[in-house]
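With one protein chain removed, the remaining protein chains of the complex are shown where they sit.
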Amino acid sequence: MLNNKRHGKLAAVAVMAATALAITSCSSSEPAAPAAEGGSSAPAEPVTITVHTFGGGENFGYDKAVETWNAANPNIQVKYQNLTDRFEDVYLPQLLQRLQAGSGAADIIALDEGAMGLMKARPQFFTDLAEYGLDSRKADFPAAKWDNGINADNKLFALGTDIGGMTMCYRKDLFEKAGLPTDREEVGKLWPDWNAFKAIGEKFKAANPGKTDPKFLDGPNTLYNVILSQEAPKNGNVAYFDKNNQLIIESNPAIKTSFDTVKDFSEAGLTAKLASFTPPWNAAIKKGAFATMGCPAWMLGVVSGAAGDDNKGKWDVAAVPGGAGNWGGSYLAVPKQSKHPKEAAEVLNYLTGKEGHVMAFQEAAAFPSSIPAQQDPAVADLKNPFFNDAPTGQIFGASVKDLLPVFLGEKHAQVKTAVEKVLEGMDQGSVPYDQAWTKFLEAGVKAAG
Amino acid sequence: MTLHVDSPAAPPRPGPRRSGGRRGPKQGGGWSRFDLRATPYFLVSPYFLLFAVFGVFPLGYTLWVSLHDWELAGDKTLVGLDNYIELITDEAFWNAVINTLGMFVMSTIPQLVLALLLANALNKRIRGRLFFRLGVLLPLITSVVAVAVVFTQLYGRDYGMINWFLSFFGVDAINWQNEKWSAWIAISTMIDWRWTGYNSIILLAAMQTIPKDLYEAAAIDGATPRRQFWQITIPMLRPTIIFVVFISTIGGLTLFTEPVMFDGNPTMSGGATGQYQTVAMFIVKEAFRDFDFGYAAAASWLLFALILIGTLINYSFTRRIGGSK
Partner (left out) sequence: MTATQLRRPPAQHSRRPSGQSAARNRIWDAGPLTKVVLAFALVLSAFPIYYMFIMATRTNEEAIDVPPPLFPGGHLGENIARLLSTEDAYFMTGLINSAIVSVTVTVSVVLISTLAGFAFAKLRFRGSKILLGLILVTMMVPLQQMGVVPLYELMVTLGWTGQLKAVILPFLVNGFGVFMMTQYATQAVPDELVEAARVDGASTMRIYLNVILPALRPGMAVLTLLVFMQTWNEFMWPLIVLNPDNPVVQTSIAALNQAHGTDYVMLFTGTAASVLPLFIVFIAFGRQIVGGLMEGAVKA
């Protein structure tokens, strides 16, 4: 069975959960429990704070953190709901809709870095966290991560969760079968750059010639984003938009390089032709249908969540070809429509604090953006049992040291989702290779329009 | 179930206007006349009140919105017919229209043929008749999202049962979502699976009203069962067939759930290149993914126009059949 930590609970828990579900609706009318120890400034009535996140597999990894909080704070009960695997084309529009409608958004919402430009430009939707004293947290974060949480009104509206330092995940068992090295140090040395990576891919393909044999890579999306995260810093640290929010998809060499590399791998037949964050992609992770995937830190949680405990130890983590990069990494914010902004800010403070960051790293491999958490031995020395006890704390700690976050324009998420559709179509065959670049640009221009 | 659009039977003659007699004093002539005159309006008022709020208002307001560059919580600028002009040159919109019509045709025609065959089979004397009738109705009472999920799994490229089955015939794994034709087939089968049985029961009911003598006489004249089917059954069923087509026109032109679930996630894009994006998905995508309310409203009105054309075609058929009766 799928032993997602969140869901692998036993029948007893299920019964409790069902009961809890049944009484949820009237929970707010229950008599106020006496303020418990550890609860910070407890309000008179118990308050429920909802948290909405996104992402595949273990997503934000807040199960343990929320459980710990709820046990210590009977008067502020947190409900954590992961809405969807997909950020740009499902979570974000639904969130925007609810923000505009003035209701329906959670008390605490998660935001991917790709939407920060958009949200910064809409300060009317968010609570000023400085009102609840969270501006005191500035020293905890790298300057760039902190600054990204300041909006157009110069107010602090979001605090960082994780950052997405880059590695390459690989299936040890499949490498072994293909006659490739399996030790993570050796594997990392196989591919100093993407050309070398492709050569290994060809080798892997030669060892797996059958139609139903495993492929080298999952599909176009992850590869594209990994390469873009490496290329953008080489080209002025911008992606689809320049710092004036002008679309530069045609002129930014980072885009074209990333596109060409993906096209190259796809044409060579090295991909399993899967779009990421879809049910078939998840199934393929479970089934071991591909051998490698570019992995920012949080992707490890996606893989372990989707693969399930039966695949524990089959995956490992090696250095990524082409050097450092940052893909993803998120933020938490409190919408203005929240009825309990004070309590929500408290919970947000906890989740983005050292304790929350450490637990999220343990659960979902989301590497902390908070400096105290990064330095905590529980993070720095962590070995990930799912990934064959890879020292992920050390690996990611090293990978994020000299990262400079890429500037992402206001409409980054819209353009990203539109152009990646073209990549998926190209990889799967509905967009011919020779037309793909033109369609890619068209899609980007239309989405930015 | 037939579709006559002729006006209902002549209303009853008003009752005798005797007063007193058996009626109590409270039900005197005044009350009775009031009852006759006013109650009909009272009876139809719930529908029309709701229709005004949730029917007339949305239609009119959609038209108003469609003339604007309209954001939910932002600017609303009057732009006249710009949205419509942009829409009729928008490839994505016409792609959605073609997908919708394509899937409509691809699902309706086989569905009708199969339902007729099935109704004909159900009309025969066989043991366990009720069992068979219930059996073919079973798909109707499943949840549509559940059906879409099951079929999407069955159509899975790598681990789907249908590709596994086809592999015995030397067919390579098909990526059903990838091409228009394959995606349309997959979605059409979802629709047909749900509705064929229901339609066959409706057709069966109509078949049973055909006088048996017709068949028996034809049999004596040496007509084969196939000939009887084409010469007697089909002509007699025409009104019902048109009703069935009429109902699937509404469902077909507003197709939404199956293609959305076929995509796996509610992105509304209907495949990497919109292979199976329907007009309904297009509208939701414009309104609730890209927040271009005015554009979505204009698309709504064009959808309405499409449906109107569909209805008029149906209506003229119906009239012709009504006239030939």
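By letter and in written order, the chains are A and B; residue numbering begins at 1 in each of them.
Basically, a contact is a pair of C-beta atoms (placed from the backbone, for glycine too) under 8 Å apart; a residue touches a chain by one contact, two chains touch by 3 or more.
All values derive from a computational prediction rather than experimental measurement.
Within the full complex, the chain left out of the display is in contact with A, B.
If you put the missing chain back, the residues of chain A touching it would be 1-2, 4, 6-11, 13-15, 17-18, 20-22, 24, 50, 52, 54, 56-59, 79-86, 90, 97-98, 101-104, 212, 279, 282-283, 286-287, 302, 305-306, 308, 310.
For chain B, the list of residues touching the undisplayed chain reads 1-2, 4-5, 7-16, 21-24, 27, 35-37, 39-41, 43-44, 46-48, 50-51, 53-55, 57-59, 61-62, 65, 70, 72, 117-118, 120-126, 129-130, 132-147, 149-151, 153-154, 156, 158-161, 164, 193, 197, 201-202, 204-210, 212, 215-216, 219-220, 225, 228, 240, 249-250, 253-254, 256-257, 260-261, 264-266, 280, 283-284, 287-288, 293, 296-297, 300-301, 303-304, 307-308, 310-311.
The rule is short, and it goes like this: only the chains that are shown with their structure count from here on.
Centres computed as Cα averages put chain A at a distance of 41 Å from chain B. Per the touch definition, chain B reaches chain A in the complex via residues 72-74, 152, 156-159, 172-173, 175, 177-179, 264-269, 271-273, 275, 288-291.
For chain A in complex with chain B, the residues that touch the partner chain are 84-86, 89-90, 93-94, 96-97, 100-102, 211-212, 273, 275, 277-280, 283-284, 287, 289, 414, 417, 421-422, 424-425, 428-431.
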